[in-house]
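Below: one structure, written as structure tokens.
The complex is shown incomplete by one protein chain, all other protein chains being positioned as in the whole.
Right, subunit A next:
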């Protein structure tokens, strides 16, 4: 009898120990934890596997994961990484191809699926994705006197812009001196000079087969589409003067703030910002959204997805893969989080008709557009951007350089980096 009791007690201890062992550790950036918290709770409730998040700053994900790889061991079973790191970490993570069932593939925008593939492996499962769409001031666009004046000047109705030309016309139209002091104090839009992704979106709209590199890795930054896109990108600043002059000081944050402070009529911005418009902002309640602009190749954007990957050194690979499969199947659970983002078409569609989620329809249209595609999957991507692409955009924004020469120079720099 005593033996039986001892054996039972021992079994209980083992069960408890093994139950404790079923914990997966997830390394993630701050916003990402919020987006995955609800799904993690449901996963634990259904499987008994605990999910423990380690939240670090954006760059910390890269640094910490790199350190773990270098040490040859990992405390993490899942790491949520930015798409720009996919190429860098591909050799150190599991192949998740088996999790990409037909149903999963059919539910993902093609660009997200393409970005998950490095070599012949699908290295990560999209967790959430974002893209730039058009934001505009509904109150201004709906004003009868503005509509009338625009119609009289441009011969077309004032409506959310769809094409490059409409974007430029509307931006010029709204740029004005509102207090009659001789200085422009309200602009049609902004031009971002500290990031290059917005220009890259125009490159795809112009019909380039890829951004910076083609699918074989050949540098195509000097092709006709890149040139056309750069000419369009600098035009509001250099030709139309419909943006604040300090373009090389304008980044995402500044562009967003100009819009929130009621100083610009439109902006191209990441879709999540729609839900996060501050209540005390001058434009609160008056923000309208539309899909990203279309060029010769139609609508296109550069997606900003994050991927769940399983480090090769994880001690709980099966549990980690189970979590990732569960997370994509329950992708809509993250939408209630402050950033309110998902990755699958079905997750976005399930909320698209709800009040407060008006941005999901244009976001879906943009993410799913045939010309939309990701940035080059290349280990040296960041170096290419920092050393060649951004300097080229900034040089073009001086309005003194020849766009063709700037891009030829950038091509040479990129070829040097890749060599």
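Quick note on the criterion: contacts are C-beta pairs under 8 Å (C-beta built on N, C-alpha and C of every residue); 3 or more make two chains touch, one makes a residue touch a chain; residues count from 1.
Basically, contacts and distances are computed from a predicted model.
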"Transketolase", "Nickel-type superoxide dismutase maturation protease", "ABC transporter permease" or "Heme exporter protein CcmB" - which is the UniProt name of the missing chain: "ABC transporter permease"
Which of A:119, A:278 or A:370 contacts the chain that the document leaves out: A:278
Contact residue for the chain not shown (choose from A:22, A:41, A:63 or A:296): A:63
Chain not shown: contacting residue from A:339, A:369, A:397 or A:410: A:339
Hidden partner chain, residues of subunit A it touches: 25, 29-31, 52-58, 60, 63-64, 67-68, 70-73, 75, 82, 130, 244, 252-254, 256-258, 260-261, 263, 270, 272-273, 276, 278, 280-282, 304, 339
